[in-house]
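All protein chains but one are shown in place.
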Amino acid sequence: MSSSPGHAVPGEHYFVPQPSLYPVILSAGMFLLAFGFIQVINNFGPGKWVMLGGTAVILYVLFGWFGRVISESQSGAYRDWEDRSFRYGMIWFIATEVMFFAAFFGALFYVRVISVPTLGDMMATHGTSLWPEFAGTWPTSGPKGPAFTPMGAWGIPALNTALLLSSGATVTWAHWSLLRNRRRQLALGLLATVVLGSVFLGFQAYEYHHAYNELGLTMGAGAYGATFFMLTGFHGFHVTLGTIMLIVILLRCLSGHFSAERHFAFEAVAWYWHFVDVVWLVLFVFVYWV
Amino acid sequence: MSIATTHPGGHAAEPYQGGLRRWLTTTNHKDIGTMYMMFSLIMFFVGGLMILAVRAELFQPGLQLMKPEFFNQLIGIHALVMIFAALMPAATGFANWMIPLMIGAPDMALPRLNNWGFWLLPPAAILLTLPFTLALFGIGDGALATGWTFYAPLSVQGGMGVDFAILAVHILGISSIMGSINIIVTIFNMRAPGMTMMKLPLFAWGWLITAFLLIATLPVLAGAVTMLLTDRHFGTHFFDAAGGGDPILFQHLFWFFGHPEVYILLLPVWGLMPHVLATFSRKPTYGYKAQVYSFIAIGLLSVVVWAHHFFTAGMPVPALIYFMFSTMAISLPLAVLFFCWIATMWKGAMSFETPMLFAIGFIVLFGIAGLTGLILADVAADAQYHHSYFVVAHFHYALFAGGIMGVMTGVYYWLPKWTGHMYCEKLGKLHFWLTVFSFNLTFIPQFFLGLAGMPRRIPDYALQFAEFNAISTVGAFILGLSQLIFAWNIWITVRGGKKAEGRVWESAEGLEWELSSPPPHHSWETQPVIK
Partner (left out) sequence: MACRMQISRHSRWRRAFDGFGLPPRFLTLALLGLPGLASAAYNFNFPEPVTPIARETLHIHNEFMLIITILFVVVFAIMIYSMIKHRKSVGHQPARFSGPKGATQWFWALIPFAILLFIDFVLMGIPAVKAIINMEDTQTRADMVLKVTGMQWKWQYEYPEAGVKFISTLSTPRDQISNAEAKGEHYLLEVDKPVVLPVGKKVRILLTSTDVIHTWWVPQFGVKRDAIPGFLRETWVLIEKPGTYRGQCAELCGKDHGFMPVVVHAVPEPEYLAWLEAQKAEATAAAGGADRAWSSEELMTEGKAVYEKVCAACHQPDGKGLPPAFPGLAGSKIVNGPLLDMNGKVIKDSHVDRVMHGKAGTAMQAFSASLSDVELAAVITYERNSFGNSKGDMIQPAQIKALR
């Protein structure tokens, strides 16, 4: 928390955007998406189509809204003051994402440290047990879960770790190039990052396929399956979003956006990418490895 | 770069849009604040109406008005509506209206996002209440019937209403997070030159901690209900022992959010109190720094005490003792706050206009909530209190007398600033006295019901509980009717009334009072400089 004044130049004007319809439309789109989703999981109504409609509305808004922001940015409406707002905003947004993952990691630690051992030790603690055959060792699908083979750490997951780590390096390289105004390197660095991210996703998809078809490892495979797929799944989803964002940034770089001094969007996406990277490291350690 | 090009059109040239379009599209913090406040008021009545039906059912033993299934839906939706759609939006409304005025900012830092934050609320409210409304007409199996706490596995076996509530919570969560990010950024980045963090108005400080708590805990709630959703529909076993999961895991996740949530609801109000007390005591706030540090301490402590909500679920003894003592520790910073509030009044020159009355009512009644909370934290005694009406009484003292009466304090205090008109003082005082009287009439008997052994969330009860329940129901109906006075008072103030000055209250201090009442559509376009 800085104790310096929020704003340095007395008399400067802050950019307050014109009234906009996008937020309302976005909310409506999200309503449709949620409502359609409820219909789909409960098998009633035209759920799929409602979801599709919602998605279309959301995409429309994303294009329009971000388009507007980009053109405002290009017209020079944002200066240091506004830029700082965006930075703070992005940082705290990433903080919420961290906490979202924390919930799932919390669940993982809880089942590994508390619930599975408790189920296994029942005979010792209470002298009687509801699950006499259950040993309480990890990995497990629980006393009544299906048999499965857990995912090893040193095949694809290790490779994926290497991929994501190098993509962190390439995006930093791109940033470094941007700061020195080397546009070709910048584009190259971004492109490499996108490629690495996509390869990661490809491997991840392959791993899921493998899990479902050969290992018997599914969402339904008890505590292990649930935490495995939710953690890796949400991570994969974030990598997907990050990759899309990187592609947008790449395209913007190619059409000459950003300068060495002003490139908040680039940095925001880079931060996001690093965050996804760090989550993967924790995930690799606790989901795959130990 | 000239101002003209970097600042498209300048605000003076902004086309004024009247009617619906203005409200749908606005990026102005005052408009958005007004929408939050209106939404909150409406949902307060919706949630109140639901619980009046419950109180009517509980007037006498026996089932008179509704089936137990429907009863269970009413209490859960009542709580979710009151907390997420009435109290939290009211606090966000205050923040939107007042923080920019108080810190000398031209607007919130991210105005379009701000608008989105508000417009997420109506869809969420629809998702929350739709299954319930449909059930009234005999369509579907109604809303979630698990109470507001969603406990698995009851919520895993529940009907479609649970899915509606889960999605509603997701959207409400996004809305609150957008609001929080906006408020944090505004406070960090939009303060007038010279306003250091230690000159920040206490209201903004209270909200700052609130916003951090929201960011830290709401995503965890989102995660928890997501796991619930996958347990319900996608075959996972997070909360099922047969798969190695645990129903208690849900309670840990829920209360990791749920406990900080109660401070999320009250921190803005605690931030508001010193302003009101100082104004009507005609004296500076006592112990500014002490209050700031207390807010921070409360914020930190609040995320490490969650398990006091399920002591009876069984925990190792050291965990029980830890959670008991950490919970009790929260009374320390709160005692500091109480001390500062009373010291602010001490040796002042008090006058008792409606906001001051509500502030004092708040302090006394919230004192009861806090002190009963203190003994709830005791594991041994909690075995008796837990899930009894004693807890219901405790948290209505906190949520209604603390939360809602706190919001009412703020509304009476700032309404003249917002509308430019004075509210009717007579009606305000009538509203206050009726509210305090009927509130106590409603909830004091519930303490005794709890002690005598009446469980919560039951539609019908044994005969020994009949008298107190009857009294409580009478109280609730008077309490409900009294709120109509409030709504009426707001209505006539918006429509007209005595003109309010810029500095509405003679010794009110702070930037917000330097502006006219109502403030111009674009205020502090040129930031004031604080010395």
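A few notes on this one:
Which chain is which? They are A and B, in the order written, and residues in each are numbered from 1.
Just so we're on the same page, a contact is a pair of C-beta atoms (placed from the backbone, for glycine too) under 8 Å apart; a residue touches a chain by one contact, two chains touch by 3 or more.
Bear in mind that the values here come from a model prediction, so they are computed numbers and not experimental data.
Of the candidate positions A:V16, A:M99 or A:L119, contact with the hidden chain is made by A:L119.
Which of B:I126, B:I458 or B:I478 touches the hidden chain is settled by the complete complex: it is B:I458. Among B:D31, B:D246, B:E261 or B:E512, the one in contact with the hidden chain is B:D246. Although one chain is not drawn, the whole complex shows that of B:T26, B:S40, B:N72 or B:N189 it is B:N72 that touches it.
From the set B:L49, B:I375 or B:L481, the residue in touch with the chain omitted from the display is B:I375, counting the whole complex.
When the omitted chain is restored, the residue from B:I342, B:A487 or B:V529 that touches it is B:I342. Panel shows chain B; residues 61-64, 67-69, 72, 140-141, 145-147, 151, 153-154, 156-157, 159, 232, 240-242, 246-248, 281-290, 310, 312-314, 317, 320-321, 324-325, 328-329, 331-332, 335-336, 338-340, 342-343, 345-352, 360, 363-364, 367-368, 371-372, 374-375, 378-381, 383-384, 386-388, 448, 451-453, 455-464 of it touch the chain omitted from the view.
Contact between chain A and the absent chain runs through residues 118-119, 122, 125-126, 128-131, 143.
Note that only the chains that are shown with their structure count from here on.
Centroids built from CA atoms put chain B at 30 Å from chain A. Across the interface of their complex, chain A is touched by residues 1, 3, 5-9, 11, 14, 17, 21-22, 24-28, 103, 105-107, 109-113, 115-116, 119-120, 122-123, 126-127, 160, 163-164, 167-168, 170-171, 174, 177, 180-182, 184-185, 187-198, 215-220, 222-224, 226-227, 229-238, 240-246, 248-249, 252-253, 256, 522, 525-527, 529 of chain B. Chain A makes touch with chain B in their complex at residues 1-8, 10-11, 13-24, 26-28, 30-31, 34-35, 37-38, 41-42, 65, 75-77, 79, 81, 84-86, 88-89, 92-93, 95-104, 106-107, 110-111, 114-116, 118-119, 130-131, 140-145, 218-227, 229-230.
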